[in-house]
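The structure appears right after this line, and notes come after that.
A single protein chain has been omitted from the complex, and every remaining protein chain is retained in its original position.
So, subunit A:
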Amino acid sequence: MNPQRKRIPKIEPFKHRVEVDPKFFDKSWKKLDDAIREIYNHNASGLSFEELYRTAYNMVLHKHGGRLYDKLAENLKGHLREMGKLVEAAQGGLFLEELQRRWADHIKALQMIRDILMYMDRTFIPSSKKTPVFEHGLELWRDIVVRSPKIHGRLVDTLLELIHRERMGEMINRGLMRNTTKMLMELGSSVYQDDFERPFLEVSASFYSGESQQCIERCDCGEYLKNAEKRLAEESERVSLYMDAKTADKIANVVDKEMLSIHMQRLFLMENSGLVNMLINDKHEDLTRMYDLFKRVPDGHSTIRSLMASHVKETGKILVTDPERLRDPVDFVQRLLNEKDKYDEIVSVSFSNDKTFQNALNASFEHFINLNNRSPEFISLYVDDKLRKGVKGAANEEDIETVLDKVMMLFRYLQEKDVFEKYYKQHLAKRLLSGKTSSDEAERNMLVKLKTECGYQFTSKLESMFTDLKTSQDTMQSFYANLSGDSDGPTISVQILTTGSWPTQPCATCNLPPEILGVSELFRAHYLGTHNGRRLTWQTNMGNADIKATFGDRKHELNVSTYQMCVLMLFNSTDTLTYKEIEQNTAIPPVDLKRCLQSLACVKGKNVLRKEPMSKDISDSDAFHFNDKFSSKLVKVKIGTVVAQKESEPEKQETRHRVEEDRKPQIEAAIVRIMKSRRVLDHNSIVTEVTKQLQARFLPNPVVIKKRIESLIEREFLERDKVDRKLYRYLA
């Protein structure tokens, strides 16, 4: 054995040269080149995927990735150019089909090529930052086929042409369209947008510009909108069938602009068919369509709103200022309610209860209702009418409830709620005293509604009116229980009214007939016996009486007012009296006396007196005779109820004057309240604050506020600041 040193084995490269086949790349490439050709020729079945893959793999391994990539690109370009020529050659309708076919081929081919070159995709591509095979294939298609000068324009034109034809009513191949646009999308969203979407939108804009121009000459508003709606639906369907979903909004905007936005004013204002016409004729369907269509149009809804508001204000103004309408207050209010119903329905049905529309409506109503300063009075008369007889037809609780709720809506619009209060009190008093309320329940309901709306202050006096009547009933019972002796005389029923709760009436003179005087004095004694320190004053202008009267051989029972009773009782001692004699005897004020005599002598069917001469008006020289020829089918005849009527001009002035007087202390109280808490405040702020505090009842007049401030300065509640004369200071 050799005692040689042990050798560590070394690995060395081959010392001999390894022959690298110089033709290795070309040979390998040729294999792939041929394979790709076969693929494009639809001959892929004869190929071995494995072998091709391995070939590519080896090429990359041997660091030929770059060359392979470039060769591939060249190869693809070649095929694409050929395909492009085929597409160019296609005639007419076959153009798109050919393009589709080639595209499908290309995609399929790319998939296979990608699979074959997978190794390169995974290793060489990322490190060299080149585009992966498939994507690169798409880019090439885009550049060489789609954007080839001979194809590109024709492609876009064809697509647009087809769309145009479809718009004009023709049937087109939608599948083909879809595939084409899908192809564009797959090439990249910017390709779709630049090459198709943008021209599409431009062309659509001019199409709809023309369409709308024609349509608006031909159609009325309703028809036009129907057409617009149809077109919008069409476009939406079109997009869903063969375009990218993102195009939907864009085309909708185009149609909105061309068909709706540009012509908006003209449409709305179209004579005999525009918005106003639709409102007047309750064209709910058209209005709904208009509302829906103009939802997206800038200023669409606000324009509709303001046109509606001014229309409502105008028609409302006519309603409240038309002298014909003003003759019947109940009718006046009924029309307002009808108008409100009409518009409520429109807003609910056509405008989806849109709050902004409801608000605009409210503002309009508030505006015109207050144009007529008799609105508060009339609304009160309307309520009076309803509570007096009940709603015509079905007079049940619910119906009255509904009507009253609607009336409350009108009430809310009133700026002068204190005027309403005054009239309501008057009318309520008349109802209660004549016993003419149809339902106590309904009266109380109304009070509750007013209380909810305006607070306790508003209704406390009204409520005490009810209490007075209740108490009066009890008093009457005790009176008759204690009455001994003569029960032959007339029976009286007295209602004792607390001053201050009931509307103030001037105390008029009236001589009661002796029969009545007796029993009424008995009552007075009885009452004052139990209520020390009180004072009773007979309100002769508010009572009524039942009289048994004999005319010839007919007996009737007459229900008359107290005044009328006084007059009639005079005829017990004589058949004829002159006006002057009656006036002297009864001491009733002339205005009331004349009205009273008119209802006794000049009304057909109620003429228990005969007047000489037979004219309608009462003059001082007239004479009155007991009319024994009077006849009536009814045994009980009602003459002249004290019905609430709308006031005469002087009465109205009087009421308004009283309202103004009532407002002064309220304004002063508000000023003092405000100044007490703020201590120092400038003039305009006071006016604003006072208005805010009082607007639930009425709108104070700034001039009146100023006068009240000056009065308060006089009385040393306030002083002007020495330096700034616009500032006021509270004096403790």
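Of note:
Here is the rule we go by: a residue touches a chain if its C-beta (ideal position, glycine included) is under 8 Å from a C-beta of that chain, and two chains touch if they have at least 3 such contacts; residues count from 1.
In this text, contacts and distances are computed from a predicted model.
For the chain that is left out, the UniProt protein name among "Defective in cullin neddylation protein", "Mediator of RNA polymerase II transcription subunit 8", "beta-fructofuranosidase" or "EF-hand domain-containing protein" is "Defective in cullin neddylation protein".
Considering the full assembly, A:683 is the residue among A:114, A:250 or A:683 that touches the omitted chain. Touching the omitted chain from subunit A are residues 682-684, 703, 706-707, 710, 713-714, 720, 725-726.
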